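Removed from the display is one protein chain of the complex; every other protein chain stays in position.
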Amino acid sequence: MSAHLLYAFGGVVLCGMGLGGFILLSHLLRKLLAFNIMGSGIFLILVGLAQHGGGAEPGMDPVPQALVLTGIVVAVSATALALVLIRRYYYLTGQTVLESSAESGRRNNDDDPGSRKDGAL
Amino acid sequence: MTTWLMAGLLFTPLAWAAITLLLSFRNGRWVSWLGMLVQVLVSVGVWLLVVDRGEFYHGLGGWDAPLGIELRVDGLAIIFVLLTATVATACGWHAGMYLDSDKPWQKHFWPLFWFLWAALNSVWLSGDLFNLYVGLEVITLTAVGLVAVGGQADALRAALRYLLVALVGSMAYLLGVALVYGEFGVLSLAVVRELQAENGVGMTLPLALMLGGLAVKSALFPMHGWLPPAHGVAKSPVSGLMSGLVVKASFYIAARLWLELGHEAGSLALAQVLGVLGSAAVVWGSWLALRQKKLKQVVAYSSVAQIGYLFLLFPLTLSVSEAVSLQAQQGVTLQVVSHALAKGAMFLAAGNLILSVRSGEVDALAGVGRFLPFSLFSFGLAGVSLMGLPPSGGFAAKWLLLQASLASGQWWWALVLLAGGLLSALYVFRIYQASFVQDSDLDEFYHPPRSLELVPMILALLALGLGLVVDPMLTLLGRPFGEGSVP
Amino acid sequence: MKAWFATFVVLAVCVAFTGLLAVTVWDIAQTPALVQLPAMVAEKLSESGVKNPVTAVLLNFRSYDTLLEIGVLVIAAMTGISMARTPTLEDPELRTSNELLFALQRWFVPLMLMVAGYLLWAGSDRPGGAFQAGAVLAAAGVLMRLGARPMNFLRPGILLRLGLVLGFAVFLVVALASAFAGEAFLDYPEGWTKVLIVTIEAVLTLSIGMVLLALFVAGPVNEYGEEDDPV
Partner (left out) sequence: MMALFPPLVLASVLLPLLFPLLALRPDWARLMTYALPLLPLPALFVAIFSTPGWELELPALLMGSVWQMDELRQLFLLLTAGLWTTAGCFAIGYMGPEHLRRFCVCWGFTLAGNLGLIMAGDIASFYSFFALMTFAAYGLVVHEGTDNSRRAGRVYITMGMLGEMAMLAGFIMVAQQAGSLLMADIPAAIVNADNQDLIVTLLVAGFGVKAGLPLLHFWLPLAHPVAPTPASAVLSGAMIKAGLLGWLLVLPLGELASPGAGSTLALFGAVAGLGAAVVGVCQRDPKAVLAYSSISQMGLMTIMTGVALSDPQRAPVLLPVIALYALHHGFAKGVLFLSTAVALPSGRWARGLVWLLIALPGLSLAGLPFTSGALAKLASKEALASEGLGFAWAGHLSMVSTAISVATLLLVLRFLYVLPAKVKTGGRPNVLWLGWSAATATSLVLFWVMPWQVDGLVKAPVWLPSGAKLWQLSWPLLTGLAIGLVAGRLVSRAPAIPQGDGVVVLELLAGSVKKGAGGVARLGTRLGSGGMAARLMLHTRAAIGLWADEQERHLRHRTVLVMVVIVLILTWL
């Protein structure tokens, strides 16, 4: 059990938390934050797990660090894109959740919009 | 020469993306049409190279695996490269005429289109787990961008749903990659396969995570909910790209993983579960396609159903004889190709029909057969392939899969294949029936230009004629999913 | 009652998943990785042209990843600005007039530019590099944006798009050019490696900063009358 493994287990916990948050929260911003927490957890696992054991001295595997850097950029891009979309979505509809009643025009009257939970994704 | 061809395949689309980013839609159109020509030529060049030289590995930047990223150029990858060239060219050609060039945001179509093409090629060729992740993300973001372009509320909702679900799918895949890297210390799929075969390391969770994430991105039942809104709301050429190619990218990776690692890490039950989900997708997707009131939703749910067939690959390649496994792989490959061609044709034709009646409702199609018989006919020809009737590629695919399922003793998949054919006939003919209705309130139909009608027809004919050239294609697949030199 | 039950199920599933993941991580940690990639990196580091192994992996061994990653940034920015129909940045509504903010701008923006430059330079032999520098650059831009400093290059137009694509394009051109000299694409020619990598990093920094800033600016203002398309 090296110190690096602690990071990995921290990542595991973050991952689980992010996952739960993503499923349970319906506000889009919160969902996005939960996604980012999940992402951070995975990056931690990637870096922490990569350097366990072996002969190499700890902290000296540059590959996962580079991977995580790439991963972070991708996650940042995706987050930024999602934010732009959410802002515009909010601007157009005034909604912060992906509610279902207006999913398409085909289901209009047979649902009571009040009775439905704005679901998790 | 090899270097140039590989670079042409991967970097030309990127260069075109950069160029078209600086142009208006109209100028971008001409430049892009030129680029498509280049890209098709390069794709054909790589194909000839593989025919001539056989399958090979190509280290990017002169660094071989496991240090660098290695491309794996084999028959299967080439088939997908050619398929991409065909479908993307058709959709791009169609889009150039179909999209309204007066809308200022349309100029973003071309760069996104080219990024998508580049990423697709990279996914087909890459043999590196992490590079595949990056490729997948490029695909996801471009697809989301293409769906959201224009920024209507419906499009945004669909795009957001798609984005969030796809991101979580990618995360699951990445988590799997992280665990694999922790276990093996390498990212090259070929090396991982070797190591796994030598050491027999259990890696059920990583494989399940990767397959699960990819299944979400390929819209496997019951995780398909994001697909119909996204494919239904996008512009028709975009829907064609999405259904034809984008969804296939994640399935392709899943198939590669399964065929490389499944024998060690997979289990019979796991394969059967995936097969059952695929079968459920066939039934559920077709049933909902029958219920949809909007034309493009029908086509989108049909994609859900057709993707279900692909997941029969999992049960049909585990613990069966070499010959049966090969048959299943060939069948699934054919199914991917024919579905991509047919679905591309279907969406483009549906776009023409919608353009003509100015409504997306199925019921609005009444009488359109008199005015747009050509597009309606393309739609029907594509439907023939979806139903799996001869001589279409869909038939050849179904034939091979049926044979594989009977030969492996798993006859229950044969029932699914047959039922799927029946159900798809019902929803295709439902569209026809709607268009044959005599009395139409609409007297005025918009006539799209002939060339718009020509593109889906060509794709549909390709899907239909695919069954006639199965043999040459299958010889290219003679050693599918790579034998040959492992670095 | 039903909602409570659903939450419980979700939590149970997440806990089960976390537990499974933890067990797997523990299992994997018990045996050393089968291949020692760091050793290979160290062995080839001298050929990569930079001293920092992370930078070497990013910009040499796995430079294709990085190229695509920059592509992802450009895609996000592009989609962002396709959503944004911001007519003017000097909109009085967007102006924040605050003494503290002005003071911050005066003092911090030059400092941040310097930090960005340092991060960029440091990237070649220590952790750091284009992305970090670009992020700091973007932060400086955000600060200026909050004070509604006119930044005309952020207007939707050719200049903005040029800025966005610059880093990506230079990376791509280098890849092409290297093919003329070297054996393979992205195979930097002998002796030029450092210069090229630093050049790439520099333009990347600019572009990344601009991308992030453009995404921040991309507002929801809708200036065009739009009709619903059926397609």
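For clarity, chains are labelled A, B and C in written order, and residue numbers in each chain start from 1.
In the analysis below, a residue touches a chain if its C-beta (ideal position, glycine included) is under 8 Å from a C-beta of that chain, and two chains touch if they have at least 3 such contacts.
As the structure is a prediction and not an experimental result, all values here were calculated from the model.
Can you list the shown chains that the omitted chain is in contact with?
A, B, C
Consider the whole complex, including the chain that is not shown, and state which of B:A65, B:A159, B:M223 or B:V282 touches that chain.
Looking across B:A65, B:A159, B:M223 or B:V282, the contact with the absent chain belongs to B:M223.
Of the residues listed, B:L205, B:V233, B:A364 or B:L452, which one is in contact with the missing chain?
Checking the options B:L205, B:V233, B:A364 or B:L452, the one contacting the hidden chain is B:L205.
With respect to the chain omitted from the figure, which of B:G213, B:G240, B:G278 or B:G351 is a touching residue?
B:G213
Over the whole complex, note the residues of chain A touching the chain we left out.
The missing chain touches chain A at positions 19, 22-23, 100, 103, 107, 110, 119-121.
What residue numbers in chain C mark contact with the hidden partner chain?
10, 13-14, 16-17, 20
What is the set of chain B residues that contact the non-displayed chain in the whole complex?
Looking at chain B, the ones touching the missing chain are residues 161, 165, 168-169, 172, 204-205, 207-209, 211-213, 215-216, 222-226, 267, 269-270, 273-274, 277, 287-288, 290-291, 369-370, 373-374, 384, 387, 389-391, 395, 398-399, 402-403, 406-407, 414, 418-419, 421-422, 425-426, 429-430, 432-433, 436-438, 467-468, 470-471.
The rule is simple: only the chains that are shown with their structure count from here on.
How many angstrom lie between the centres of chain B and chain C, each centre taken as the mean Cα position?
29
Please report how many Å separate the Cα centroid of chain A from that of chain B, as a whole number.
So the centre of chain A lies 26 Å away from the centre of chain B.
CA centre of chain A versus CA centre of chain C: separation in Å?
18
Name the residues of chain C that each touch 2 or more other chains.
21, 25, 28-29, 31, 33, 36-37, 41, 62, 65, 69, 72, 75-76, 79, 83, 222
So which stretches of chain B touch two or more other chains?
130, 134, 137, 141, 144-145, 148, 151-152, 175, 179, 181-182, 185
Quick one: which bits of chain C touch chain A in the complex? Just the residue numbers, please.
3, 7, 10-11, 14-15, 17-18, 21-22, 25, 28-29, 31-33, 36-39, 41-42, 52-54, 56-58, 62, 65-66, 69-70, 72-73, 75-77, 79-80, 83-84, 127, 129, 131, 211-212, 215-216, 218-222
Looking at the complex, which residues from chain A come into contact with chain C?
1, 5, 8-9, 12-13, 15-17, 19-20, 23-24, 45, 49-50, 52-56, 60-63, 65-67, 69-70, 72-74, 76-78, 80-81, 83-85, 87-88, 90-92, 117, 120
Can you list the chain A residues touching chain B in their complex?
For chain A paired with chain B, touching residues are 8, 15, 22, 28, 31-32, 35, 38-39, 42, 45-46, 49-50, 52, 54, 63-64, 67, 70-71, 74, 77-78, 81-82, 85-86, 88-89, 92-93, 98, 102-104, 106, 121.
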